[in-house]
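Removed from the display is one protein chain of the complex; every other protein chain stays in position.
Up next is subunit A:
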């Protein structure tokens, strides 16, 4: 059985520009897929289309089946039942996902209350645990803070905690570690890896960093100009890239990496 089946997904703007072009991919329960690609290549729009969250004025055609529900053309009512339960998303820009006027703890409590039917003290403890799980220090202070009163990387971890609290069948993570230093990033990737295994969640993991993708998924899809240009194991994509863009990606990654070979410098 497939959990997510995208066939011929095309996303267009009101004025007729094609932003995602005939994209297909499938994901079984518990499976993981990385999506990498050029800035502006359509990665975020693809993830938004999975939950029927495309910006106003954009239209999707083709088919997106999520846990048996056809998302393309679905009513808002139908979509509400799917969001959170079948798939939850960590948005690329956490500030756009968090309500600026609501304390972080209350926002995080919502999925926990809904999913685990917790109230009162038990709910409060669950919120603190969820914050600790993503390695946030002083969980009590952070729970009481408004989104603008915590750091960029702390906000990103709150967004991750919220998506995980939904215990979805599919976790969609759009660049979930860009605001984290490499050591906290390593811990978050390990956390995602463990939870996903324990809960048999599937993952669609968008990242611009091949080395990061490699920590979470074996398989990745490369996007460029709205199209999927290449798919394969991360290992193979790095060792023997076929497409022009994938080649450039690997060369650039190597070039950046080499700047860190300082120990051998004279």
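We adopt the following convention: a residue touches a chain if its C-beta (ideal position, glycine included) is under 8 Å from a C-beta of that chain, and two chains touch if they have at least 3 such contacts; residues count from 1.
Rule of thumb we're sticking to: contacts and distances are computed from a predicted model.
Engineer: Looking at UniProt, which of "Oligopeptide porter", "Spermidine/putrescine transport system permease protein PotC", "Ring-1,2-phenylacetyl-CoA epoxidase subunit PaaA" or "Oxidoreductase" names the chain we cannot see?
Structural biologist: The chain we cannot see is, by its UniProt record, "Oligopeptide porter".
Engineer: So which of A:167, A:209 or A:231 would be touching the chain we can't see?
Structural biologist: A:209
Engineer: Quick one: which of A:87, A:221 or A:234 touches the chain that's been left out?
Structural biologist: Here the residue in touch with the unshown chain is A:234.
Engineer: Go through subunit A and note every residue touching the omitted chain.
Structural biologist: Residues of subunit A in touch with the missing chain: 36-40, 43-44, 55, 92-93, 95-96, 137, 141, 149-154, 157, 175, 178-186, 208-212, 214-215, 234-235, 238-239, 245, 248-250, 252-263, 265.
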